[in-house]
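Excluded from the complex is one protein chain; the other protein chains are retained at their positions.
A and B are the chain letters, set down in written order, and residue numbers restart from 1 in every chain.
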Amino acid sequence: MEKKEIRFKINGEDTVISIKPNKTLLEMIREDLKLTGTKEACDHGECGACTVLINGVPVNSCLVLAMEAHGKEILTIEGLKQDDRLDPIQEAFIQNTGMQCGFCTPGMIMSTKALLNRNPKPNDDEIKEAIAGNLCRCTGYTKIFESIKDASSKIGGK
Amino acid sequence: MEEINIGDYSLLGKSIPRIDAYEKVTGEAKYAADIELPGMLWCKILRSPLPHAKILNIDISRAKRLTGVKAVCTAKDFKGFRWGWMPITRDEPPLAEDKVRFYGEGVAAVAAIDEETAEEALELIKVDYEELPGVFDPEEALKEGAPVVHDYRPNNISWEFHMDFGDVEKGFKEADLVREDRFATGRVITGFLEPPAAIALWNSSGITIWAAKQSPYFVYRHLAQCFNLPLNKIRVIQPFVGGGFGGTKNDSVAGDFCSVLFSKMTGRPVKFVYKMEEVFLTCRRRHNAIIYNKMGMKKDGTITAMQSRLIADGGAYTAIGPLTMYLTGCISTLPYKLPNFKHDAYRVFTNNPVGAAMRGHGVTHTRFAAEIQMDMMAEELGLDPMEIRLKNAIEAPYETINKVTIFSCGLKDGLLKLKEHPLWKERKKENKDKETISGVGISGVAYLGGARQRGYQSCAAVLRLCEDGTVEYLTGATDAGQGSDTVLTQIVAEELGLSIDHVDIQRVDTAYTPCDAGSYGSRVTALAGEAAMKAAKDLKRQLAEYAAKEWNVSSEDIVFKNNKVYPKHMPDKAIPFRKLAQIACYSGVGAVIIGRGYSQYGIEPYDFEKGIGNAGTAYSFTSQLTRVEVDKETGFTKCTDMIIAHDCGKPLNPGLVESQNQGASVQGLGQAIYEEFVMDRGRTLNANLADYKMPTAVDAPNIEVIHILTDDPKVPYGAKEASEGAIVSSPPSVISAIHDATGIWFKELPVTPEKIALALREKKKE
Partner (left out) sequence: MVIFYRRLPKFEYIKPESQNMLFEILSDNKNCSVYAGGTDLIPKLKKRLIKPPDVLIDLKGLNELDYIKIEGGTLKIGALSTIYSVATSKIVIEKFNILSQAAKSIAAFQIQNRGTIVGNICNAVPSADSAPALLVLNAKLNIKKKDGSRKVNIDEFFIGPNKTVLDKDEIVTEVEISEVPSSFKGIYYKLSTRGKMDLATVGVAVLLGSDNGRFSDIRIGLGAVAPTPIRAKRAEELLKGEKINKELINNAARIASDESSPIDDHRASATYRKIMVETLVKRAICRLTEVG
């Protein structure tokens, strides 16, 4: 199978890569770009661990072909930190212990990022709905909700 | 930062952020599947399409010839190696030998230059089977003439335990009411999100494997046995672990053995990553069990006797099943006074996937049955479910009839707090609208922490002092997500009077870290914590001697606090800890200061045959209120609130204790109303996260955790277990809430909308 060249921006950086068309965006991010922060769990769009943002929109990267990245802006967990400054969401997940094993955390944070971008002051139901596609088996979600609320208040306070 | 006063400490009792949080929120944390090595091959396993069949022939020739394939293996290459929990139960080969015993069992494996090629190669392997009649129900498997799963167990009984204390017959005679019921727990799985993965390398130094393991010292021993190497040639390196919850990640999987073998065959590193479906179909799951429970009760609610007979589906191999069976009985005598108790547990082989440990190990089955039956009897006798628990609850100190000893117990205290809680006081069937009816349920349970298996079971810690006053901390204990690295570091830093960032905990590397039994049975804080405390005291003792010389005082009078050291009552003389470290390291020819400690709690023997004694070092007590809303017609159930009064003794990091309780109770909610593998003749029909329904964020209730403080002398700083009690308390409180709403007792888990709707219709007809 022939590789095809695609160009896109990932975490703010222009990238050119030749990729086989049967690779998923998730495989390309993890294996070709070596950005292993994005996790693979169910591989069928049922758990949200592989959530990344394409042009600001959260998607399961396991269900997207890598070819589709062409011309797009991709944001992964590695792209949230600006210089050495953490994103307020990351800060809030640290302070509120919004994780245990951490395997769902990158996806959870990316869904939160998309939520707070479009709705900086979500209510409880909106928070729950925004991360309904991100399974967490460790925390029972309580401290994740608290993290997101805290992040929202930090962002809103600016 | 949340803080609970548990004593005169700088760090303990505080919700210090997790020390691994930064790595986890930035994506820096490396899990097994994130690791790559140059020249790496991919390993992939071919699995059986039949649940029970003789293997007549395996033809690997075409697969071997495919370009990119570097090696192919079958059971033959493991030369008869089998593993298991006890020497007499080693019945499981890495790949099936003469026959397959469950659907999806591994039969052959391939190593290729990439995963795509490995998958393609598997398609070229031809296996000839002769299908055998299978047996899929444990009660069927016990019948005369049932298909035999293992020749060494012709009656299919994998393991059995018989415990008998007091005189149950006498107890039943003394009772005013005796009930017998049949309960069943469902087929559920741990549900960690990180599928098992590893990367293995075989070279002249032996085996190195980066593996997703909750207890790396299990695979360490298995690999030594399988490949006939001494333990010092086995190096298991612990990446971050994406959840454990017992079972699969406390054991080896076929991929571990195959990838090591392939590395030996090819001289190249070999990686495998399981697919989630593969986990669901072929990895360990909780035993599902049938429990015949009989209880005797006096009119006033006093329990006079309990007898249980448990039949568990063990699936195709033994794994850790004997311990599961032991745990189903050994603490049934908690948390209520029970003068007479008899328990018969049978683990039965079937052609289903293997039953093994899972959070709440063993206890979840029998405690569910006992809690619900107690409530049913209370109802019959017109007693209040809260009062009946308060009446029977034990109080410390206490010794059960099978000599389980309790030195601290917050059950009554917890129940009394719940009794005063608005959720309980104001509970009534408020019809939210005419379609929905609500109910509140209660449960009260005990769980053992610091669990002990047979054989090696100590935890150890080594602290290496750096000349700049920082400390390297080596432990064999694994943080699979629960947060133990943070708590253990808090302990070391507390003892040394250092701030938390001065102590650096290393993840397990069996080449350097001291041997450890594993992260299971809520044992890390209790036992690795004890080791950490002792190692820190050992290090402090050595440093204090140098300090004592400086100030000419007794070494016992040296205080370590706030990164400083000073003679007692003379804080003005304080020098930085760093300075003392330098003095110690540079004095004379220089010293190597290493603190050492190992756990010694709970070394008195327990009787594994009869069920007598302490299988844990200390016991947590959890009482729980749950509120549900049930749609009267559709049966759709929403759990709205959970209040958990949890006695973990002293919470060393309250936030982490809460998180454990929250996670465990939602996992328990899953078991109660959402999760179940649906099986058809050994085949799991819903082996995916869409149809195996783990609770999502919208299903999670509001959860309030109430810390009940007690002081237990058997564990360091009085800290007992915090991770498993709530998965035991959750299902009975949920089912009791559904009963409160519907008036129906459900005795089989999970209680799905369908079961509720159909039962409500039946009830209406009556």
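By definition in this document, a residue touches a chain if its C-beta (ideal position, glycine included) is under 8 Å from a C-beta of that chain, and two chains touch if they have at least 3 such contacts.
Note that this is a predicted model, so its numbers are computed, not measured.
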Filtering B:Glu3, B:Asp98, B:Glu123 or B:Glu169 for touch with the omitted chain leaves B:Glu123
In the full complex, chain A touches the hidden chain through residues 1, 4, 21-24, 27, 43-46, 48, 51, 57-60, 62-65, 67-68, 111, 114, 128-130, 132-135
The missing chain sits against chain B at residues 44, 46-49, 103-104, 115-116, 119, 122-123, 125, 127, 273-275, 277-278, 281, 435, 633-634, 636, 638, 673-674, 678, 685-686, 690-691, 693, 695-699, 752-754, 757-758, 761
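Everything below uses one rule, namely that only the chains that are shown with their structure count from here on.
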CA centroids of chain A and chain B: separation to the nearest Å works out as 29
The answer for chain B against chain A in the complex is residues 15, 17-18, 20-31, 33-34, 190-195, 240-245, 273, 275-276, 480-483, 655-656, 658-659, 661-667, 688-690, 694, 696-698, 700, 702-703
As the complex stands, chain A meets chain B at residues 30, 35-44, 46-47, 49, 76-78, 80-81, 86, 90, 93-95, 97, 99-106, 109, 127-129, 131-145
